[in-house]
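A single protein chain has been omitted from the complex, and every remaining protein chain is retained in its original position.
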Amino acid sequence: MSPLDLLVAAPLAFMVAALVLGQGGRWLILAAGPVMLGLSAWLLALPPDAAHLVGNWDLPLGILLRADGVARLLVPATCVCFVAVALYAWPEFSPKAGRETARAHTFWPMLYLMWGGSNAGYLTTDLFNLYVTIEMVSLAAVALAAMGSLAAGLQYFMIALVGSLAYLLGVALLAGHYDTVDATLLAVRARPDLPTVLALAVMTAGLLVKAALFPLHGWLPPAHAAAPAPASALLSAIVVKLGFVIILRLWFEAFAEVVRPAAIHLLGGMGALAVIYGSIQAIRQERLKPLVAYSTVAQLGYLFLAFPLIWNARIPGEPWAAVLVHAVAHMLAKAAMFLAAGLMLKAVAGDRISDLGGLARAMPLSVTAFALAAISLMGLPPSGGFTAKFLLLHAAIEQGQVIYAGVLVIGGLLGAAYLFRPLSVAFGASAAPVVRAEGALRVAAPLTLAALAIALGFAGMTLIELSSIGAPPAIALPLAEEPGP
Amino acid sequence: MSLPAALGHLFPLTGAALVGLGLFGFIILRHPLRQLLAVNVIAAGIFLILGGLGRGEDVTDPYPQALVITGIVVSVALTALGAAMITRLAEDRCAPAPTPEPPGDRDA
Partner (left out) sequence: MMAGAPLFLILLPLIPAIISFSLPERLAVWRNAVNLLFALVKVGIVADLLRQVRGGVDLEWRYTFLPGHDFLLRVDTLALLFVSLSVFLWLITTVYAIAYFGRGPNLSRFFGFFNLCVLSATGVALSGTAITFFLFYELLTLATWPLVVHNGDEKSLRAGRIYLAYTLAGSAAFLVGILWLKTLVGSVEFTAPPDLSAVPPLTLTLIFVLCVGGLGVKAALVPLHAWLPAAMAAPAPVSALLHAVAVVKAGAFGIVRMIYDVYGIGTVAELGLGTPLAALASVTILYGSLRAVMQADIKKRLAYSTVSQVSYILLGASLIGPFAVIGGLVHLVHQGIMKITLFMCAGALSNRLGIKAVADLDGAGRLMPVTMGAFTIGALGMIGVPPVAGFISKWYLGIGGLQSGAPWVVAVMAGSSLLNAAYFLPMLYRAWLLPPPERAGFRELGTSRDRMLILPAVVTAAAALAAGVFASSAVSPLTWAKLIAERGYLE
């Protein structure tokens, strides 16, 4: 038995149990929370080269699950997000709340399906298995998005489907060409020939749709803005990260020898444009949830902007760590922000930013959660977001990449411009609205997530060490003590 | 060129043609049901490529076929979900009380 397959199997078992229990499915989180947190802790405690072949089938036929740095950072963060979101969703998706019971029935199995799918996505190295995981996650994501707006959900579904099929086409080409689709084997066998480049191109294009990188982001804001708060939190925090992680594995591990600088800069450039475009769109929004959704478009840009910085770095370990820390910090902060926004909007019974007046006084804890999450998203110290942007900026300046450095700085300032706007209204003194008190768990969930995003800023060295575990050979140079000459 | 070798290219090429057709359909068709069908055409094309590339001179590699079967299962499940959503959307639109417009972004 290994935590690696349990991390995938347990959520799927909980999904089946939730289906069987129906309306009682929400109680399962009381068991799932401790179990998954325990498995995540076990994962962190595994020896550095821990790996597990499912059913003892050897490569290239078998499926390899591996506890590398990416998994060690993202699996626990995902686990924390799911537990917090589930506790927050508890009263919202219960049959007693007077809502249609179908929602209470569907939400919980979908949550566990997404959980199992994303864990499998972080752990596996088999590209076809990754196709299955992205479909699992997409299926759950579409169902959750459709809870807010069926039309937005359908649009998301179609686009996600085409994205997955593009990815599958790439997998088919690779399977025919190399007789294996395992990333670790491809890293050794890959040659820069036409089928490989074509496969990498279609797979990347398909995944970019899933990761909502500008200009393929069109489906994200309507879907994320319309869904109920817990669903939005999962969509923005978890779902888009999976596409990113797979691209990261493809470009820096499986096909590190195939990728050319022009392609890397194309991705980086799209990331830079995403930062600027997403931020400007967020500034233009009048309503709170679309603002937070566009902020996701901008924040995802940083993840891809980092690609050329990792590629060209003298010490690639630092920007590599930075991009993973950014993914984790964004996960925690964005989930916190959507949950806090959900509470705030519910309290004022409106959805415009201008409706938030006086909330800092009426519900200080939720506004604090929003503010702490905003600090991390803006990349201000001390926070995980700052650690990531600081390392990226350092790498960009070290490499003389003026444009990327400029986008990092301007993106932070634009982030402050859109995130301080709702805060500013909340601090305004127009008579504080009378707010019905929310349950302690619902208030504590976003606050805990936001506090963790801030706390990441104090654990920089630990995060960097974690991220270097089992990093691809191109990345895993020893970390220098002093980056100076 | 011997017949088996020609067939070896025939399957992937047909598959590629299907992918192209499906993609074209997906882009120009607006009705969600037609789009869903177009996506299924793309999927069929991809499975044909995957299966065709595994076809050898004497023996057929079972590995791509295993992948194809898994892929078909996933595809069927997702098509069912899509069809269900389309039906639900159509029901909602025919219902007397119209559902509110999805709150999309301003410039959508």
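Order of writing sets the labels: A and B. Residues in every chain begin at 1.
Just so it is clear, a contact is a pair of C-beta atoms (placed from the backbone, for glycine too) under 8 Å apart; a residue touches a chain by one contact, two chains touch by 3 or more.
Everything quoted here is computed from the prediction, not taken from an experiment.
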Original post:
In the intact complex, which of the depicted chains does the undisplayed chain touch?
Top reply: A
**OP:** Specify the residue from the set A:380, A:403, A:435 or A:451 that touches the hidden chain.
**Re:** A:380
**OP:** Check each of A:14, A:108, A:277 or A:390 against the chain that is not shown and name the one that touches it.
**Re:** A:390
**OP:** Spell out, residue by residue, where the missing chain touches chain A.
**Re:** 318, 358, 360-361, 364, 375, 380-382, 387, 390-391, 393-394, 397-398, 405, 409, 412-413, 416-417, 420, 424-425, 427-430, 458, 460-461, 464, 479-485
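The working rule: only the chains that are shown with their structure count from here on.
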**OP:** Spell out the part of chain A that touches chain B in their complex, as residue ranges.
**Re:** 61, 128, 131-132, 135, 138-139, 142-143, 146, 148-154, 157-158, 161-162, 165, 168-169, 171-173, 175-177, 179, 181, 218, 221-222, 225-226, 281, 284-287, 289-290, 293-294, 351
Subject >> Residues of chain B that touch chain A when the two form their complex >> reply: 12, 19, 23, 26, 32, 35-36, 39, 42-43, 46-47, 49-50, 53-54, 61, 63-64, 67, 70-71, 74, 77-78, 81-82, 85-86, 88-89, 92, 99, 102-108
